[in-house]
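One protein chain is absent from this view; the other protein chains keep their places.
So, chain A:
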Amino acid sequence: MKTIVLLSDARNPVSGRQQLSRLEAQAIGLAAGLCEKPRGLHAGSGEDGVSAGLGHGLAGLDIIDLPATDDPLPALAGFIAKAMGGAGAPELILCGRRGEGGEETGLVPYRLAETLGLPILADAVAIRAGEIAGTLVVDQAMAKGARRRVTIKLPAIVTVHSLAPPPMPFAFGRMRRGEIRHHEPLERLGLPDTAARSDASAEERPHRARPKLMRQSGTASGGPNLHVGPEPDEAARLILDYLEANGIRRYGSS
């Protein structure tokens, strides 16, 4: 199945240089397991960061040249809509969770899905083709190691979770061989940018680190709860009752 990986304009937190975001590198790894020639798509200026994706397993890269200040969404939506109309339409679009170095709201995949009318699934850790043609089985990460296995009809947009398998190793030769195509932004699709009409009271300033709350610990059940030399069976009962009373696990029912 033809797969596109969306690559964002990620910045190194220290140097501010363009780089490939780790989550997108993981997305490339997932895409390579599904599709022989996954392609990357990036809208923005410069190819320094995203071209590393070729070294991590992309077969080719499409870059829509845009000034760095422009909203990439309409150009991306226009490009994908055109590709889906033609032959060899992409079926799966993989993305990271949120940008690194920009607004970082994580809304781009959702707005893209809305614009293109595609279903979206978040937090994928594993992906494989479904038994029926044109379907995809996605494992979504949930709390406490649980997974949700969703079968979805293609085409679809899927965002990747950081617990997905690590990216494939970087190969310089593969990056050199990879083919980069530059495109002009053609038609622009999409909703008006909601960020633009955000509050006038918004004020951007240098970040101030704020400590998180301390995790309170101690005896939640009240006073000291000390038992000296109980019978082992009694001790076991005390421990299980404590676990169940505090809602850690329930053993009776299951």
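Just so we're on the same page, contacts are C-beta pairs under 8 Å (C-beta built on N, C-alpha and C of every residue); 3 or more make two chains touch, one makes a residue touch a chain; residues count from 1.
By our rule, contacts and distances are computed from a predicted model.
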item: Listed names "3-isopropylmalate dehydratase", "Gcp-like domain-containing protein", "Electron transfer flavoprotein subunit alpha/FixB family protein" or "Glutamyl-tRNA(Gln) amidotransferase subunit A", with the criterion being the UniProt name of the chain not displayed; value: "Electron transfer flavoprotein subunit alpha/FixB family protein"
item: Given A:Met1, A:Leu34, A:Ala59 or A:Leu107, the one touching the chain that is not displayed; value: A:Leu107
item: Identified contact with the non-displayed chain, of A:Ala59, A:Ala83, A:Val150 or A:Met168; value: A:Val150
item: Contact set of chain A toward the excluded chain (per top definition); value: 11-13, 98, 100-107, 110-111, 113-114, 118-120, 122-123, 130, 135, 139, 141-153, 156, 191-192, 194-195, 197-199, 201-208, 210, 212-213, 215-230, 232-233, 235-240, 242-243, 246-249, 251-252, 254
